[in-house]
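Every protein chain but one is kept in place in this view of the complex.
Here is subunit A:
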Amino acid sequence: MKRALPFAAALLILPLAACGGGSGGDAAKAAGSKGPIKIWYANNPEEIAWAKQMVQSWNSAHKDQKVTAQEIPAGKSSEEVIGAAITAGNAPCLVFNTSPAAVSQFQKQGGLVPLDNFPGAAEHIEKRSGDLAQQYKSDDGKYYQLPWKSNPVMISYNKKMFEKAGLDPEKPELSTYDDFLAASKKLTGKGGAKAAIWPAPSSEFFQSWFDFYPLFAAETGGKQLLEDGKAQFTGPEGQRVADFWKSMYSKGYAQKEKYNGDSFADEKAAMTIAGPWAAKVYGEKIDYGVVPVPTSKGTPAADTKTFSDAKSVGMFSSCKNQGTAWEVMKFATSRDQDGKLLETTGQMPVRDGLTGTYADFFEKNPQYKAYADAAAHTVEVPNVPESIKVWQTFRDAYSRSVIFGKSDPESELKKAAAEAEKLAGQK
């Protein structure tokens, strides 16, 4: 059993570190300052490989501005580690795995540098990411993150399990809720699957990004959970999505118990909601196909919105050589490095005109084409104050009413909406 000691120690250490640390100085001076910097990146093998080559490439051309890179230190989540590092004043200059949902909290902590401080930064972001960039602006109109890569989530399905259930493995009918429910019935019946699809039914705040939110984005044609401070999920579209998932759980097509492992890889579930990373993870083990997430009436693939599951690059205020940090940010999100990211990780750079820019890659790797098309239609989490509290509030209500069916989703989500609006209105 874990005692309260580590938590108490964290409460102790963070403010002590806050008192003892020292950084920053004049913002303008820091923005122009050049020299060595530190960066953190994610710890999956593909991103490690990309980061190592990027750093090597930068360092070979900038001996006086050496980048020292390491994986994000272990913790329950990257956000927790980064939050503690901000408070302690020992955050690196750049983190290539900053969750957009955590940006408002890091911003409130004074941990992030507004990138608008650098000449041409907003132009670089908007030119690279096109209209999608607007979703990453904070409520003061500034960019505290550079939208880096997305993992537009889609429905991956196991062709062998579909065939066994008597479903067309090449062009399965999964575009409407009715189609999806009918296919799920066959998969769990004749197909013998333990679940048609098995999203994690646990209570973590981010789990709704992989069940409710992609379908909500698709059903609404691209609405965020909150827009202009108003909750969007209590409308008829949100209700339809909630009802759909409630049916999936009540009919036993989705399991209420968390699977210990990867239900899709273990062929316990015939479908999963995943991004392009799936190609590298499942590609050699499972013969699978990809379709957009369903909507109530069925939406053409080209018009179907989905959740981005994106990660940004954040620059942290403890960085002394911010001038170099900004140059590294630009370098790491250049056309060349974005191409290498695509090749190494299969994840989509948040770049306008992806399929045209890297036409050769998509020709050689057609399995990524659907994701690239979806990448242009992604919806981000709303960049609002108290974002994580908002998501936890939503998750609790969803869990209670949709997964466990203990209350009516309509009234439960309305209560969550009132609370979410109150939270998002806080400064």
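Brief remarks on what is shown
The rule we apply is simple: a residue touches a chain if its C-beta (ideal position, glycine included) is under 8 Å from a C-beta of that chain, and two chains touch if they have at least 3 such contacts; residues count from 1.
Keep in mind that, in the parts below, contacts and distances are computed from a predicted model.
Per the UniProt record, the absent chain's protein name among "Catalase-related peroxidase", "Putative tricarboxylic transport membrane protein", "Sugar ABC transporter permease" or "Beta-ketoacyl-[acyl-carrier-protein] synthase family protein" is "Sugar ABC transporter permease".
Across A:56, A:70, A:134 or A:202, the single residue that touches the chain missing here is A:202.
Touch with the chain omitted from the figure is made, among A:232, A:318, A:345 or A:378, by A:318. The residue touching the chain not shown here, chosen from A:83, A:172 or A:346, is A:83. In the complete assembly, the contact with the undisplayed chain comes from A:108, out of A:108, A:251 or A:335. Within the complete assembly, residues 1-5, 7-12, 14-15, 17-25, 77, 79-80, 83, 86-89, 91, 105, 108-111, 194, 200-205, 255-258, 260, 317-318, 386, 388-389, 392, 396, 399-400, 403-404, 406 of subunit A touch the chain that is not shown.
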